[in-house]
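Shown here: the complex without one of its protein chains, the others still in place.
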Amino acid sequence: MDAANYLYLSALLFTIGAVGVVVRRNAIVVFMCVELMLNAANLAFVTFSRINGDLNGQVVAFFTMVVAACEVVVGLAIIVTIYRSRRSASVDDASLLKR
Amino acid sequence: MNSLVLLMLLPIIGSIAVAATPRTKEVLSKQLALATTVIVAIATLAMAMNFQRDNVDLQFVEKYSWIPTFGINFSVGVDGLALVLILMSTILAPIVVLSGWNEAHGGRWSVKTFYILILVLETMMIGVFAATDVFLFYVIFEAMLIPVYLLIGGYGTGERSAAAVKFLIYSLFGGLLMLASIIALYVMSGAQGGHTFDLQALSQLEMSSTTQNFLFLGFFIAFAIKAPLWPLHTWLPDAAASATPGTSVLLLGVLDKVGTFGMIRYCLTLFPEASKTFTPLIMVLAVISIVYGAILAIGQKDLKRLIAFTSISHFGFITMGIFAMTSQGHSGATLYMFNHGFSTAALFIVGGWMIARRGSSTIADFGGLQRITPVMAWSFFLAGMSSLALPGLSSFVSEFLVLVGTFTRYPVHAVIATFGIVLAALYILIPVQKALHGPTAPGNEELRDLNIREKVAIAPVMAMIIALGFYPSPLLNVINPASAHVIAQMGFTDPAPTNGDK
Amino acid sequence: MTTSNSLVYLIALPLLGATILLLAGRRADKWGHILGTLMPASSFAVGLYQLSLMLGRSAEERPVGQKLFEWISVGSFKVDAGLLLDQLSICFVLLITGVGTLIHIYSISYMSHDKDRRRFFAYLNLFIAAMLLLVLGDSYLNLYVGWEGVGLASYLLIGFWNQKPAYATASKKAFVMNRVGDMGLSFAIMIAFATVGTVSFAGIKEQVDQTSTGALTAIGIMLLVAAAGKSAQFPLQAWLGDAMAGPTPVSALIHAATMVTAGVYLITRSNFIFDAAPTAQLLVVIVGAITLLFGALIGTAKDDIKKALAASTMSQIGYMTLAAGLGPVGYAFAIMHLLTHGFFKAGMFLGAGSVMHGMNDQVNMRKYGALRKFMPITFVTFGLGYLAILGVPPFAGFYSKDMIIETAFNAGGIKGILLGSATLLGAGITAFYMSRVMILTFTGTKRWDEDAHPHESPWLMWLPMAILAIGSVSSGFLLSRGDALVNWLHPLFDHHEEHKHHLLQPIVVSGLALTMVAIGVAIAFFKYSRQEVAAIAPENVSVLTKIARQDLMQDRFNEAVFMRPGQQLTQVLVKTDEAVIDGTVRAVGQLAMSSSSLLRGVQSGFVRSYAALIFVGAALLIAGIWVVVQ
Partner (left out) sequence: MLDLAISVGQTQTPEAVLFWVLAPLTVAAALGMLLVKKAVHSAILMASVMVNLAVFYIAQDALFLGIVQIVVYTGAVMMLFLFILMLVGVDSSDSLTETIPGLRPIAIVAAVGFGGLMVSLIGRATLGRNAIGLDAANSLGNVEGIAQLLFSKYVWPFEVVSALLITAALGAMVLAHHQSIQMRPTQRQLSTQRFRGKSLANAAGLPAPGVFARHNAVDVPALLPDGTPAANSINATLQARGDMLNSGTFELGKVDTSKGEEK
C-alpha cells in the first residue's frame, strides 16, 4: 500500500479541521477542530518517520502531543473564564478585539 | 577654537546643565540656556574670523569613523555658504532665548524641557549645515524634526497638535524620498569604487540622466517642502501660527533654510545635469511662490499666518536666485537666506510680543499701537520695512541681487517676480496700518511698551538689519567665492552684457 | 573727476539728526526741533561751500565725486556707495537744504502744539537725508536707495497723524503707488545691467553709443514709469491729492518743492538715455502734457485749498516733465521751472498752512473769505506766489514757464503745435483755478465757521514765507539773466546747437500766454468775485464739474481696475489655498483614513474571521508553492 495515502488522509483531516475552526461557533468545538488539525499533522509526521526510516518524526509528533495538551489546558481554562463572565461559549461573543 | 564638533557639543553640554537644574528654578534654566547660546554665538564668531575667505575648499574639516561597516563617517566642514548659515543660526539662538523669556510657560511640559529642546535643536542646526557626509546630513535633517515637533506640539497655541503633526508628516514624507535617493547613491557608489556616503565622492558618481533625474527629485522634493515652495507650502502657515514666536523664528529662520541650503549643497553638487533639466520648472514654481505667497499674505487676517506667507514669497526669491545660475543670483540667494533669518526673526519676535500683550493674533484686534507702545511699534515697522526690502535695509541688497542675477538670464521670471515688491508693500503696510496706525482700538490702551530685556533682545537684530543694508561686504566677501565655485562647477558663466545686441 | 571728502556730510548731518531724534525719544522733546533745524541748515552751509568751490573751477572740472565704500560687489555687478555732485545736483542740494531749512523753521511754530513735534522733525531730517542721497548718488542703485528713502519719509509724514484712518490710508496709498514706480526703476536698473553691464551714470553714459536703441528705449520707458510714480504723473498721479493728509509743511517741502520733482531729476539725469531713445522721449512729453492738463482740470474743482494746490503741483510738474521730454533744449528749462516752482509753490503751501493755522485747520476754501485784512503778511506772500505761478512778468514763473511754452511750440511740426497749445491751455486753466483760490480765500465776504478767529501767524512762520516770496519774485529773473542756469547746466547735456525754425517768436509766446492768463483770471473773477460764493459746495453742477471734483475719476478707475479685482483675487486665492492646495493635502490624509477604516472592516473582532483569513492565507501560500514547484 502506498504510504502517501496516509498523507492524503492527513491533508484531508487538516482541511476539515481548519474548516471547523472557521465555521463552528462553540469555542469547545473550535478547540476540538484545532486538535484535529494537530492530529492530522501528527499523522503526517508519523508517516514521514516511516518513509524516512528514522524516529525523529515520531519524536516531533510526541512533542506536538505535549504541546497540544498544554494548549488544551490553557485554552479550556480561558473558555471557562470567558464563560463565567459572559455566560456563553460562543467565540463570536468575544469580539472585543475590534476596538 | 576651530572645531565644529566642539561647537556642536557646546549646546549639548548646556542642555545637560539645564536638565540638571531643579524643576522649580525656572529662571536658572533660562539663564543657563542664554549663557550657552551666547557662548556658542561668540565661539562661532571667533571661528568665522579664522575662515579663509578666498579658499573655496571646505574648511575646519573633521572626520571621525562612525559606522565603519557602511562607510559612514561623522565628517564636518564648512564653506562660505555653510559658515554664513551657521553664523546666522547661532546668532539667532540667544536672541530667541532672550526674546521668548516667558513663552515656555503654559506649555504641556516644564520650562526647562523647552530650553533643553532649544539647545538640542541648536546643536542640530550647526550639524545640518556642517555635515559633509550625506548620511550624517540625513540623520540630522530628520532628527531636527523631533525637537521642533515637540516645541510646536508642546508649547504652541491653538491647534498646536494638529499643526505639529502636519509639519511632521509633510517633512517625513520629503525625508523619505530623500532617504530613497541617498540609498540609491550609496548602492551606486559601491559599484564605482567602494561604498561611501561622502559628499565629495558621491558628487563624482557617474549615472544615467534618468537615474539622475529621479534621484534629484527625491532630494529636491524634500528640500522644496522644507523651504516651502509652492505648492508644498501649506504646512508652514499652520505650523507658524501655532508655534511660539521663538519656535517660529527657528523654524522659518533656520530650519527652512536647510531646504534652500540643501538645494545648493546637495541638488546642484550631486546632480548638476538633472538640476539643469529641472531648472525651467523650478524657476516657474519659484516665481509662483513669490507672487502667490505675497497675495496670500495680503489676504491673511492672522498676524502669524501673514508672516508665514511673506516667508513663502521670500523663499521663492531664494529658490529663484539659486536656480538662476548667475553669480549675482546665487550670492544674492545666500545673502537672502541670512537676511531673511533676521528680518523674519524680527517680525516674529515683535509680532509675538504684540500678540502676547494683546492676547490675540488677529490683526484687526490691534490698532494705534504706535502711540501706546512706540518702541514696539517702531521695531515692528522696521522689521516690516526690511521684509518689503526697503533699500538701505539688509533684505534689499539680497533681493535686488537675486532679481538682477535672474534678469540677466531669465528676464521674464525676474519681471514677474519684481511685481512681488509692490505686493510686498501691500502685505506689510496693511498690517502696519491696521495694527500700528489708526485710532487706539478698545482693549489696547493699557499695553506696555518693550522692557529692557526685550529691547536688548531686539536691538542686535535691528542693528544687523540696518548695518548689512549699508555694508553687506563682510558677508558678500565670504559668500562670493563659494557661490562662484558652485556656478563654475555647474559649468555656468554669467551672461555678458548684450548691449541690446547692437 | 575731482574728489571731495565733504560730500558725505551733506547727507550724514540730517541723517544723524534723524537718528538722534528717533533714538532719544521723549528725552529730546525739548530741544529736538532745534537740532532738527540745525542739521539741514548746516547741510545747506556745506552745500554753499561746495558751490563756492565749484564756482572756482572751470566748467569741465566742476563735478566732484566721493567714493565711500564698496557697497555691493558680486561678479561683474559692482556698485560703490559713491556720491556725485555736479552742476545739476548742486541745484537740487541747495533747493532741498535751503527750502528744507526754511520749512523746518516754519514747522517749529506750526507744529508747536503737537506733542509729537520731535518725531516730526526726525522724519523731516530723514527725508532731507534721503532726498540728498537721491540727488547725490552716482549710480542708479544709489539713487534707488534715496528714491525709496524719500518714499518712506513721505509715507511717514503723510501718515504723521495716522490716528485718523483716512490719513493712514492715504499714506499707504502713496507708498504703494510709489512702489509701482519704484518697480519701474528696478526694471530700468536690471535692463541696464543686463545690456550695458553697469548701473552707474558715468558707466552707462560712456556706453550709450554702443547700446541698441531698443534697450535704451526700454530703460527710458521704465525710468519714465519710475518718474511718474514719484512725481505723480499720469497714470500714477492718484496719490498726490490724498497725500495732503500730511501736515502742511510736509506738503510744502515734499509734495511741492522737492520729492515730487525727483522724477524730473531722474529724467534730466538720464538725459543721455532719453536723447538716444526718441520713443521714450516722446512718451515723456505725452505724459507731461496729459498730466499738466489733468492736474489743472482737477484744480478747478477742488474746494480743499491744499488739494487745489496739490493739483496745481501735479500740473506744474507736468510742465517740467514735458520740458524734460523735449530733449537737450528742454532740460535746463525743466530744472529752472523746478527751482522757481520750488520757491513759489512752497511759499503758497506755507501760506495755506498759515491760513489753516488761523482758521482752526479748516481747509475748505468755501469757509474762508475776506482773510486779506486779518492775515496781511500771508496774503502778500501768497499773492506773490500767485503772481509767480501765473507767469506774470517779472515774477519767477514768467521766465520759467514761458521758456517751456516756447520750447514746446518749437518742438516742430504738429507735435510742437499740440504741445504748445496744451501748455498754453494749461497756463489759462492755471490762472483760473489759482485766481479762484486767491478770491475764495482772501477776498469777498466772510463765510467762516462760527468759532474761527483768524489771526496772523507768528514770525517763525511768516519769515520763511517771506523769504520764499522773495524767491518767487526774483529767482526767475536771477536764473535766466544771461541764461545763467542754462549755461551752468550746459556741460552736462549734449546740447547740439541746432538753430531750429522758430515757430513763434518769444515775444509772441509771452503775449499769447499772458492773454490766456488774463482770460483765466477774468473768468475766475466774474465767477467768484461777482457772484456770491456758497459756503457749502453746490450739488447741482455740471457733470464735468462732478467728474473734476472726483479727480477725473482717477480713484474710481484705480479701484475698478486694480483694487477690487485685486481684492477679489486675494480672496479667491486665500480660499483656493485653503480648499484646493491644503484640501489636496487633507484629502490625502482623508484617503489614508478612509482606506484604513475600510480595511478595519476586515478586523471585525471575530476570531473566526481572522481564522478564515489565516486559512485563506495558508491556501494562497500553498498555491504559491504549487506554482513555484510547477
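Here the chain labels run A, B and C in written order, and each chain numbers its own residues starting at 1.
Keep this in mind: a residue touches a chain if its C-beta (ideal position, glycine included) is under 8 Å from a C-beta of that chain, and two chains touch if they have at least 3 such contacts.
Just so you know, these numbers come straight off a predicted model, no measurement behind them.
Within the full complex, the chain left out of the display contacts the shown chains A, C. Touching residues on subunit A toward the chain that is not drawn are 1-9, 11-20, 22-26, 28-29, 31-33, 35-36, 39, 42-43, 46-47, 49-56, 58-59, 61-63, 65-74, 76-81, 83-84, 87, 89, 92. In the full complex, subunit C touches the hidden chain at residues 604, 606, 608-609, 612, 615-616, 618-619, 622-623, 625-626, 629.
Criterion: only the chains that are shown with their structure count from here on.
Centroid to centroid, with C-alpha atoms defining each point, subunit A and subunit C lie 95 Å apart. Centre-to-centre, using mean CA coordinates, subunit A is 63 Å away from subunit B.
Once the centre of each chain is set as its mean CA position, subunit B and subunit C turn out to be 37 Å apart. Listing the residues of subunit C that touch subunit B in their complex gives 22, 25, 69-77, 81, 141, 144-145, 147-149, 152, 155, 159, 162-165, 168-169, 171-172, 175-176, 179-180, 182-183, 186-187, 189-191, 193-198, 207, 210-216, 569-571, 573-574, 577, 581-582, 585, 589. Across the complex, subunit C is touched by residues 18-19, 21-23, 25, 30, 91-92, 94-99 of subunit A. The part of subunit C that touches subunit A in the complex is made up of residues 603-608, 610-612, 615, 618.
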